[in-house]
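Left out: one protein chain. Kept in place: all the others.
Each chain gets a letter, A, B and C, in the order it is written, and its residues are counted from 1.
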Amino acid sequence: MSEHLPILVVLIPLFCALLIFLAGVFQKRAAWAIASLATFLAFAASVKLLALATAGGRISYRLGGWEPPWGIEYVVDYLSGYVLTIISFIAFMIAVFSRDYVKKQVGLDREVNFYAIYLLLITGLLGMIVTGDIFNLYVFLEIASLAGYALVAVGKKKGAIVASYNYLILGTIGAVFVLLGIGHLYMVTGTLNMADLRGLLPGLYHSKVVLTAFAFFVIGFGLKFALFPLHTWLLSAHSLAPSAVSSILAAAVLKVNVYALIRVMFTVYTPEFIYNVVPLAEIFFIIAPVAILAGSIMAIAQTNIKRMLAYSSIGQIGYITLGLALANETALTGSLIHILNHALMKGGLFLIAGCIIYQTDIYDISRLKGMGRKMPVTMAAFTICGLSMIGVPLTVGFISKWYLALGVLEAGRWYFIPLILVSSLLTAVYFWRVIEWAYFHKAASEEALPGRKIAEAPVLMLIPIGIIALFCLIFGTAAFIPEEFARRAAEFLLGGI
Amino acid sequence: MKELIIIRVVARLMIPFIQLFALYVIAHGELGPGGGFQGGVILGASFILHVLAFGLEESRRRLSEKVTDLLNPAGLLLFAGIGLICLIGGGMYLEYDRLPVTANPILASQLGIYGIEIGVGITVAAIMVTLFFEMAHRHDD
Amino acid sequence: MMIELIQGKYVYWFYITLMMIGFYAMIAKGNLIKKIIGLNIFQTAVFLFYISIAVSEGSTAPIMLAESYGSLDAGTVTYTNPLPHVLILTAIVVGVSVTAVALALVIRIYKTYGTIDEDRIARLEQESP
Partner (left out) sequence: MMETLHSPLPLYAVTVSLLAALLIGFSGRKPNLREFWTVSAAVVKFLLILGMLLPVLQGKVIEYSLFSVVPGLEIRFKVDALGIFFGVTASFLWIITSFYSIGYVRALKEHAQTRYFICFAVALSATMGVAFSANMFTTFIFYEIITFCTFPLVAHKQTAEAFSGARRYLTYLLGTSIAFQLAALFLVYFTAGSLDFAAQGILAGTGSKTLLTVIFVLFIAGITKAAMMPFHSWLPAAMVAPTPVSALLHAVAVVKTGVFVVVRVVLHIFGVDLLAELGLGTALAYFASFTIIAASIIALRQDNLKALLAYSTVGQLSYIILGAALLTPAAIMGSVMHIVLHAAGKITLFFTAGAIYVAAHKTKVSELGGIGRKMPFTMIAFSVGALSMIGVPPLGGFISKWYLTLGAREAGQMPIVAVIVVSTILNACYFLPIIHAAFFKEPSPPGGHGEGHSHKAWPWEKTRYDEAPILMVCALCLTALVTLILFFAPSVFFDLAKMIAEG
């Protein structure tokens, strides 16, 4: 059975999404259980796949039995195994978290749709990761995006629908750009298989069509993962969506789109092309620092906790792109660890914000006074994720910054060191503010929240947060685990297949 | 309502033929131009014609929300399920010649594609109808 | 030179123009429905581009005819490349889905705000955050 895992990891959430629709006609309560089970199975399959890929190298699956250049191929290698595991893990955590959250913040009548669409989103994301066919990538991208638009609008917040609409318009532009890029590549090579493209393209690197295609890919995926000047949709979409959705959007959707760009950069094109033929690195060297600084500074200015987290995502994406541009193994390792890091901590932080909002309806940071005592577990998790975001040693955030910084030095671009450190400081400013309000200030008098005692969120919401926070620590102390996978993946990307 | 009488009579006459044609297109997809998408759209169009002629409520009585809600995923499940059954036959996903219903790979392949076209047809038709109902229905709540 | 560029590759100019029209509508129009129309034009332009790359002069539809069955001679008949058509069929379905979701959102926006004008919605949002 394990040879079918690459397709099963996509099929499980798909089947379960359909099952939820089907079952939802009769029994609405089963939705959560099916979604949790599906994401768990996908996670288990991902772990197994990662183990297989680590042991035996590239796993290829021929869909419908057709040979690769003609048929659709699914590929699990170091990189996709690594990202697959991260994304399916986060998806599982968020699914577990959602039970109580969705009941209250989304509403019972939309529960079935929520979970089914959520699973479709996961299907799209996992599909994007495993597919080795570039058009198939586009199809999964659109499945994930459509589910994403729908999920943003599912909440009760009024502005969310407009946010979703804007997300849809810009997201579709991005997807169409990707489609155009694929079309250009197909025009000159006549193939859609990534590995095949890699073999055919080098002779055409200076062809304008191939260059244009690359530009379309960068802009298209850049729009999807909120690369700095293309980030405007992210703020309202991430801050107004229900927190569980913000969490999956920030932790998984952004990451998978970054992954897709990495795939295109290193598997369809080659390091030789992206670093020597096109001035991608030079562009990223300008964009990434601006993104890092602007994201952090704007985050400081926010009073709404979810908006703060949304802005900080823009800065964090900047780190990942910086690592991509540096063109050495250490920096790329840092980038890949940062994908894990950001998935864990931003996913965790949005869930934590969800807990707070679920219990208190508080969005304003200054009203979190005394929350450390009222919601100790939640705030402890917040602190850990926050420290990881700052990059304090023994959290996973430090590891990614460590490798990024070493990569920066290796590339001889020492002037990015102050950038990394300053942005850490800025991050410390906006997180410490919350931590101080929560722990060291006396709670505001109860009149602020009439007739309501603030207590901890339900256990099923706390467990995922706790696990995520724990992993921030585990991967910060036993960092050789993610480092091993990330370094192998980086080696593999830069070294060629 | 009187001015609708011509429309209604014509619609009543046309709908069975449209549906028959839809089924033909779906079934023919394996060998010639046609298939689940096209057939499904035609099938869906027949229901939409019914709605236009007879009104939302009358159509809903014939084709309830529950049924379309069931048909939506059911078609897809049929598609994906056939693909999955191929695994049992020892093939890859969607490798129809390994469909464990017959030993003849060509027949198995044909059956597989039939099944899939039917699945696609059901879903497309159901989605069309659902979309139309959702858009036409005025949510006054 | 210029004439040649326009004449020889007029298909591309056509689709670029179409694409820009759609793009303009998506960015500049304040009416949310018009944006969706722009979106569709934008997508259609790309579909046409795909179809155009499949064509080669004098080619026929890629249907295997009875008379050529069994004696497949690649040299005699030129087929249109069917693959882009298949891809675009998928892309059209995706496009329809996007349009459907967008329209559903607009309906909900209209119900919430009573308008589908972007500026007015922004003003309403500012008044009651």
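Everything that follows uses one rule, which is that a contact is a pair of C-beta atoms (placed from the backbone, for glycine too) under 8 Å apart; a residue touches a chain by one contact, two chains touch by 3 or more.
On a predicted model such as this, the values are computed, not experimentally measured, just so you know.
Chemist: Write out, one label after another, the shown chains that touch the chain missing from the document.
Modeler: Displayed chains contacted by the hidden chain, ordered by label: A.
Chemist: Specify the residue from the set A:Trp402, A:Tyr430, A:Phe471 or A:Phe492 that touches the hidden chain.
Modeler: The single option touching the absent chain is A:Trp402.
Chemist: Of A:Asp100, A:Glu410 or A:Glu456, which residue touches the hidden chain?
Modeler: Going through A:Asp100, A:Glu410 or A:Glu456 one by one, A:Glu410 is the residue touching the chain not shown.
Chemist: Sort through A:Leu22, A:Ala53, A:Val112 or A:Ala479 and give me the one touching the missing partner chain.
Modeler: A:Ala479
Chemist: Which positions on subunit A touch the chain that was left off?
Modeler: Those residues of subunit A that touch the unshown chain are 390-394, 399, 402, 405-406, 409-410, 417-418, 421-422, 424-425, 428, 432, 436, 439-442, 476-480, 483.
Note that in this section only the chains that are shown with their structure count from here on.
Chemist: From subunit C, which chain is the farthest off, judged by mean CA positions?
Modeler: With centres defined by C-alpha atoms, farthest from subunit C sits A.
Chemist: Mind checking the centre-to-centre distance between subunit B and subunit C? Centres are C-alpha means, answer in whole Å.
Modeler: Between these chains, centre-to-centre, one finds 25 Å.
Chemist: Touching subunit A in the complex: which residues of subunit C?
Modeler: 23, 26, 32, 35, 39, 42-43, 46, 49-50, 53, 83-84, 87, 90-91, 94, 97-98, 101-102, 105-106, 108-109, 112, 121, 125
Chemist: If you look only at subunit B, which of its residues touch subunit C in the complex?
Modeler: Contacts found on subunit B: 32-33, 37, 131, 134-135, 139.
Chemist: Inside the complex, what are the residues of subunit B that reach subunit A?
Modeler: Residues 66, 69-70, 72-74, 76-77, 80, 83-84, 87, 91-98.
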